[in-house]
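Notes for the one structure printed next.
Here the complex is missing one protein chain, while the rest keep their positions.
Showing chain A:
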Amino acid sequence: MSPGHVECTSSELLAVVASRELRARRTVFAGIGLPTLAASLAHLTVAPELEIVYESGVCGAHPSQLPETIADAVLITGAEAVLPMPVLFGYVLQGGHIDVGFLGAAQIDRFGNLNSSVIGDWHAPKVRLPGPGGAMEVMASAREVFVVMRRHDRRSFVDELDFCTSPGPHRALAEGVRPLGAGVTRVVTELGILASSGQGDELRLVAVHPGVTVEQAREATGWDLAVAPDLGTVQPPTAAELRLLRDEVDPGRVYLR
């Protein structure tokens, strides 16, 4: 165990690890919750130039408190820009101005296709989920997509999606359309990090958290998970990262539960 190691919660672990993936990125499209935490922490650490763009239309937010929603009033007051929907989705997102989009999903498959629509059949679903929102647009047009999954198990990491809401590039290419973005290139979970080169290859396990075995990760995944030959170990959150996260980013512990 490294000398800087500090005990942390699962949310803190995911936020810290995701934040490091934003190194040197300029624009990130982030929803509320863990993505906001990760982006806000990255802004203080590995990506000082980072601009967070919110789906509500806010660019360059300077909130006085951690926002509770993507449209929280504190995001608007003091922001650099607030854009109407056609401008945000049409010019900013589809126009190719987003480096990294953060998405969540109920299900993910080996190619990073995402389901946020239904469990079961769309016409008579067992569970109706919120649906696409802007996820499909983020997948089509952000240069890369990072996914943070709170649960790494066979219900979420599936061999076959119940419904493909947001398709990765290979599915678009199969229909003769070349999307702007590379699809999902990083998946951060409680067990480790899955990654894809963005060239249409499968997600592979590239790192595990200390104490997690490859077998554990493979067992929790609903497909035959490939493992990178140079499999790494995720550096645990440092005391400095956790201090920033706890004291600066989310002192009210809105999301750090």
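Worth pointing out:
Here is the rule we use: contacts are C-beta pairs under 8 Å (C-beta built on N, C-alpha and C of every residue); 3 or more make two chains touch, one makes a residue touch a chain; residues count from 1.
The definition used in the following text is that contacts and distances are computed from a predicted model.
This complex has a chain not shown, and the name its UniProt record holds, of "Multicopper oxidase domain-containing protein", "Simple sugar transport system ATP-binding protein", "CoA transferase subunit A" or "Response regulator", is "CoA transferase subunit A".
Considering A:Leu37, A:Ile52 or A:Ala140, the position touching the chain not shown turns out to be A:Ala140 (whole complex). Considering the whole complex, the residue from A:Ala24, A:Val127, A:Val227 or A:Ala240 that touches the absent chain is A:Val127. Only one of the listed residues, A:Pro48, A:Gly176 or A:Pro229, touches the absent chain: A:Gly176.
Within the entire complex, the positions of chain A that touch the omitted partner chain are 31-33, 55-58, 68-73, 76-78, 82, 84-86, 89-90, 93-94, 113, 117, 122-137, 140-141, 163-177, 179-180.
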